[in-house]
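First comes the structure, then the notes that go with it.
For this view, one protein chain was removed and the others were kept in their places.
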Amino acid sequence: MNAPLLSIDNVSVRYKLPGGGSLTAVNEVSLDVADSSVVGLVGESGCGKSTLARAVCGLEATSGGSIKFKGHEVRKLGMRRRPEELMRIQMVFQNPYASLNPRRTVGSQIADGLRANPQQTSWSVAGLLEEVELPSDVQQRFPHQFSGGQRQRIAIARAIASGPELLIGDEPIASLDASLQARVATLMRRLALEAGASLLFISHDLAVVRIIADEVAVMNKGVIVEHGTSQQVWEQPQEAYTKRLLAAIPAVDGLGTLPGEAAS
Amino acid sequence: MTDILTQQTKRKRRISLPPAFRTPLAITGAALVLFWLLVMAFAPLIAPADPLAQAFERLQPPSAEHLFGTDQVGRDVLSRVIYGSRISLPLSIGLVLASMIVGGTLGAIAGYFGKAVDEIIMRLADLVFAFPTIILAMVITAALGPNLTNAVIAMLIVSWPAYARVTRSLVVSARQQEYVVAGRLLGAGAFTSLRRDVLPNVLSPVFVLAMLDVGTAILLLSGLSFLGLGAVPPTPDWGAMVAGGVEQFSSWWIAAFPGLAIFTVVMAFNFIGDSLRDSLDPHTQDAVQGRAM
Partner (left out) sequence: MVDTQNRADRQGLSVRGLTVSIHGKPIIRGIDLDLVPGKITGLAGESGSGKSMTGLAMLGLLPDGSKTGGEILFDGRNLLECDEREYGKLRGARIAMVFQDPTASLHPMLTIGRQLTDHLRVHTGMSKRDAMAKALETLERVKVPDPATALKKYPHQFSGGQLQRVAIAVAIICEPEILIADEPTTALDVTVQAGVLRLLQQLCDELGIAVVLITHDLGVMSSLAERISVMRGGEIVEEGPRYEVLRRPQHTYTRSLVEALPNHEPFLEGAVESAESRPEVGS
């Protein structure tokens, strides 16, 4: 039996609060991501999904459990360069306005990704820009000359350029217009799978996650409350929280139906 | 439904000198600085006399022969003011640059690495801040030996903390930015990340601070010279000249003209610094969130 690409095993992340006490952001969570698959991690703000994503990248220290990527233990990033075996995990962030260095051309930033790619591929910055549906002659421009949606595509191009085996999207579509969200999410799925990578897609939007993820895990207050295939979670939710989440999604039916009330 | 490439009229996030210099104040400042730089460069050609030659009638008021009069030992004040620019200006500008580099580097390291390094550097800075600037500078100069070199060393010691503090806080907020994190994820080590991603984005405000600080540096050096701890007579340093002139209060021209020179340089750099800051402020506000329409 193949070991999964990413194995999150009973992981907890605890923060010390100023003034005493601690906050458990992630509470003994276990989740696996298999090769060439798309896993959606869904939850509302404060549920711990972003913290978990950062821990997988080595940006947060874990307080318990272990995270293994292709058998290698993931530890917090120190002063040195990231260990080579963990470089195959890359992330696309939520805020398109802060993911690109404002003083460097977008071409040079995508090239950073290419330089980090261990395989001397035939990929080029121009080619990658085309992959993310941007004109290839914009390499010399600076980030402020692009819209939010375009900047996010550039960030995706940079991440893909490095040849990741696991691409993590931390709410990558949340800051985009609704009309772009499904499109960018689908783009991420396509590019990841075409490159032979898996995608861990974190979002609060179950409707979009459903169309791109093979399996979905629902997180609430640091714990995974439900886990199943997209279809199962969408059509036959088992847990009360999942049902509430689904009921709260506004329907686009033109009938003026108000979405379900939130529990106080 | 393709995205439209936005044509924004916002300025690029670099130090864009042309807009900064378009205000009348900045142009005045730049012109003054240029004037003094030329005076510095061509001093031997424009000074009517040897600044050290005690060759003339003492305590002569300004006249056709001596535009700025003569001082208490018979030297031409105009020549001394002209040659004084060769001491006061380069030293102050050099001091500011050195403080910016030393303080900025220490502050950046403190801000990026945090923890113990941060504590040590910031407590050292606090140590310096605990003393009144001029007193500390005086003490250090006196301890090292009152000459110009030691005065500059003393001034460097008292000036670096301000830059360190400003740089540190800018770096602390910049290092959280997603693009810095992305750089680390793509394999940049801490120092590369600091150099390539963080510093270029924090330099602008630090540079503005430096501009505004040149005036302070001149005044500090003048103050030390005034107290006899900097430029040793007969060196024509503006501060020393003001000191000497104060003793001869009725011969007002001995202190007034070097004082005026100090004033014009300080104002010039203040004008430029203010303009630069105003032109850079909208950038720092626009830095992260774009406003959706």
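For clarity, chains are labelled A and B in written order, and residue numbers in each chain start from 1.
By our rule, a contact is a pair of C-beta atoms (placed from the backbone, for glycine too) under 8 Å apart; a residue touches a chain by one contact, two chains touch by 3 or more.
The shown structure was predicted, so the numbers you read here are calculated from the model rather than taken from an experiment.
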Residue of A:Gly40, A:Gly148, A:Gly222 or A:Pro237 in touch with the missing chain, whole complex considered: A:Gly148
Chain not shown: contacting residue from A:Gly19, A:Gly71 or A:Gly256: A:Gly256
Contacting the left-out chain in the complete assembly, out of A:Lys70, A:Arg141 or A:His204: A:His204
Candidate in contact with the missing chain, chosen from A:Ala34, A:Leu59, A:Ala126 or A:Ala182: A:Ala182
Candidate in contact with the missing chain, chosen from A:Asp9, A:Glu28 or A:Glu44: A:Glu44
Residue numbers in subunit A that touch the chain omitted from display: 44-45, 147-149, 177-183, 204-205, 207-208, 210-211, 244-245, 247-264
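Please note the rule applied: only the chains that are shown with their structure count from here on.
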Between subunit B and subunit A, distance of the C-alpha-averaged centres to the nearest whole Å: 47
Footprint of subunit A on subunit B - complex, ascending: 1-8, 10, 12-14, 113, 177-190, 197, 200-201, 286-290, 292
Parts of subunit A lying in touch with subunit B, wherever the complex brings them together: 57, 59, 77-82, 87, 89-91, 93-95, 97-103, 109, 112-113, 115-116, 133, 138, 142, 144-150, 155, 158, 162, 179-180
